[in-house]
Each structure stands twice: as C-alpha cells, then as structure tokens.
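Have a look at the structure below, then the notes.
Missing here: one protein chain of the complex. Every other protein chain is in place.
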Amino acid sequence: MPVVTEHHVNFYDTDAMAVVHHANYIRWFEIGRVEYLRALGITLGELMDDGYVFPIIEVEAKYHESSHFDDVLLIETTAESLTRVKMAFTYRILRKNDGAVLVTGHSLNVFTSQETGHITRLPDKYYAKLREGLRQEKNAKSES
Amino acid sequence: MPVVTEHHVNFYDTDAMAVVHHANYIRWFEIGRVEYLRALGITLGELMDDGYVFPIIEVEAKYHESSHFDDVLLIETTAESLTRVKMAFTYRILRKNDGAVLVTGHSLNVFTSQETGHITRLPDKYYAKLREGLRQEKNAKSES
Amino acid sequence: MPVVTEHHVNFYDTDAMAVVHHANYIRWFEIGRVEYLRALGITLGELMDDGYVFPIIEVEAKYHESSHFDDVLLIETTAESLTRVKMAFTYRILRKNDGAVLVTGHSLNVFTSQETGHITRLPDKYYAKLREGLRQEKNAKSES
Partner (left out) sequence: MPVVTEHHVNFYDTDAMAVVHHANYIRWFEIGRVEYLRALGITLGELMDDGYVFPIIEVEAKYHESSHFDDVLLIETTAESLTRVKMAFTYRILRKNDGAVLVTGHSLNVFTSQETGHITRLPDKYYAKLREGLRQEKNAKSES
C-alpha cells in the first residue's frame, strides 16, 4: 500500500515558466521515502545515529503535467524492493483536487557505512521492519 | 562535442550527510543544456520572448560518487537528439581535479507553445541552429 | 493574532553542518505571509491574475537556535503594517516540541503593477481584507 504525503506548492517552488521547477519533484520523492520509512518505524535520524547513510544510486522521473503555486499535491510512495543493502521505491505525484497524475518516478538507495564508506548490510533491527513493509506491498498487490 | 561548464560546489548545495544533495545535480543538468543551447546561439530568454516554453518530459540520473563542498565540477552536456519538437541530452558531471565521473544522466524536453500549451514545431530560425549542433555531435562521434 | 503554519524539516533542508541551512527560513517566512493572506481571504494567485505583483523590499532574520532534520517547526506570522501599497510582517519560527524560538524576522513587500512595474495602490477588493486583518492584530495586542 502506498504511503501518501501532502505537499502544498510554495511560491518559491515555481520558476519563470510559472510552474513548479522540475527538480523539486526529485526532492519530494525524498519526502515520500522518508514518510514511507517512518510508517515502518524507521527514521533517517536513527539510521544516521547508528552509523548508516543511504546514498541515492539512481533516480528517474517522467513529467506528465505541470503543477502551479498553491496546488495541493499527493506524493504516493510504494516500495519496489527493500533488502538489507538497498531500497527501491516508485512514486506518483498527483494533484489532489482532480487526481491527475503529474509525475511518476523511481529511486534506488543503498545502505552504506558512514565509517568505511562501503555498502553494508542492515542489521535485523531495521531489516525486520523493511521486510514487513514489503510484505504489505505484496499483499496489497495480490489483493488488487 | 560536449559543452563543458564549471560549477563550484557551494555550502548551501550540501546536506546533512556532508555531500551534495542529489537533487542539485538535476538542476545542474539544466545549467548544462542552457549552456549547450547558448553555444549554438539559442537562449531560453529568446525562446520565451517568441512564445515557446520547453517543459521537461523525463530526466534520469545515476550517481556514481559523491561530491563535497568546494569541489569544482565539470558539467559535460552532449546532444542526443535535437528536432523541431524535442531535445534530448546526456550529461556527465565530473570532479575537475581528478576527472572522476560522479553523475551521469539524460533528459528530454519538448517545445511547447506558451499560448496553446500544446507541443509545437520550432521555426527554422531555431531549428537550423539545433540541426547544426547535432551535425557537430555526429561528426565528433564518427571521428572518435 | 499570528497565523501559525507547520513545516516538517526535510532532509534536503539541511546542510553539511547537519542543521537547516539559514536561507531556508527566509523561504519559510514566505510560507508564513502566504498563509496569513490566505487567512484573510487573499491568495497570491488571485492578486497576480488581477495584475499585481508584490516584490519584497527588505527581509531580516535573527537566528537564535538551529533546527535539524525531522524537527516540526511552527511559523508564526503577525502583520505589522498592511496598507494599500505595502505589507510588513514579523515572524517567529519555533520548534514545536519544546516551543523554543529558533528564528525571528521581518519582511516588507510592496504592491506593484505587473504592467507598469511601478508601485501601485490595491483596490478596495483587497484592501478591505487587509484592513480587517490589521484591525484584528491591534485588538489582539490591546487585549494582551
């Protein structure tokens, strides 16, 4: 099941074409995955305190329609793959008032040791929560 | 031949992992294509004055290595396809001091009429310049 | 009475000192005044549709304490002066969980005709709403 977060478009999110600048959606994907992890009981702050960082390896976005100042957006985040070493998410950003899909996208992050800089495997403390999240996604899919 | 632009990493470009925040590279791809077009004699300002906008349709980035405050980056932009209706570019962002490739990416924009909001075909005034750019890319490739 | 808006600090709001980058609070003052105006029944979009823009003339901020990723902030906006030609606001940004005042500030904007670029006087349609807002501020002060 996707985790859904709202974002109200700020004036400073727009550019001289009077629409939201496209790089902002890449930032909002981050809001989406942060909220997804929070819904599983994981916060980035706790990961960092434990010595893990989570650099992004790839991101892609397809832009279907523009959004404007004052639009209310829904950031819909779905887990694609959550393992001890990486997390992949897909995103849909919708305009709340009519449900139009504005942007779709995908990201991949890897868990890395802050100390060594190398990819590392998350301990059970975190992995159990991630696995539970992915299990829910699979159930949601098989039911739909 | 790629067009190369320098960017000196600002403190405000970094995040709490003490590296450049990944969404900034998407902004810097924009710097790259603006400079590419400028090298062909086309400015976005002139396009907009003539009633054209150029929404982005897709962007993707692969992150190979981090960069840090004070790094000097090279944004290398190459035309992949330049037609009357769209322009596709590929990017490489390198660290200047050792040539390491940090980020690679791709983008696609379409030319759109500001008045109608529909995709439109650029007039010869612009297209001749774009075609010349692509011709140079092809020559550069066949020579290499 | 101040208008209060929440902002949840995003990872991309932080910098390499692991705190929120100071320029972001200037952006969040904007969120504050947008919400203040909305509470009075005025939206920036409507102003722009009517040919008014509202360039900022001055801003200042004092930083008392840092904030961090995942903090929930309260943006408290109070009208200082609202006339047909300008609007001045003061701001306090607080950390929600303990009420600590992190940033205080001030801004001044002037109403300008998009057509002429000159400072202009707002028509009654808007001014009546602004005056009502300021009246409430004064009452709130005299009661306290």
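Observations, loosely collected:
Should a chain be cited, it is by its letter among A, B and C, assigned in written order, with residues numbered from 1 in that chain.
We take it that a residue touches a chain if its C-beta (ideal position, glycine included) is under 8 Å from a C-beta of that chain, and two chains touch if they have at least 3 such contacts.
Quantities reported herein were computed from a predicted structural model and do not represent experimental measurements.
Residue A:16 is the one among A:16, A:85, A:100 or A:119 that touches the chain missing from this view. Think of the hidden chain as still there; on chain A it touches residues 11-12, 14-16, 18-19, 21, 23, 68-69. The set of chain B residues touching the chain not shown comprises 10-12, 27, 30-31, 34, 43-45, 68-70.
Even with one chain removed from view, chain C keeps its contact list with that chain: residues 16-17, 19, 22-24, 26-27, 30, 48, 53, 55-63, 66.
The working rule: only the chains that are shown with their structure count from here on.
Here the spacing of chain A and chain C, counted between their Cα centres, is 29 Å. Counting only residues that touch two or more partner chains, chain B has 16, 19, 23.
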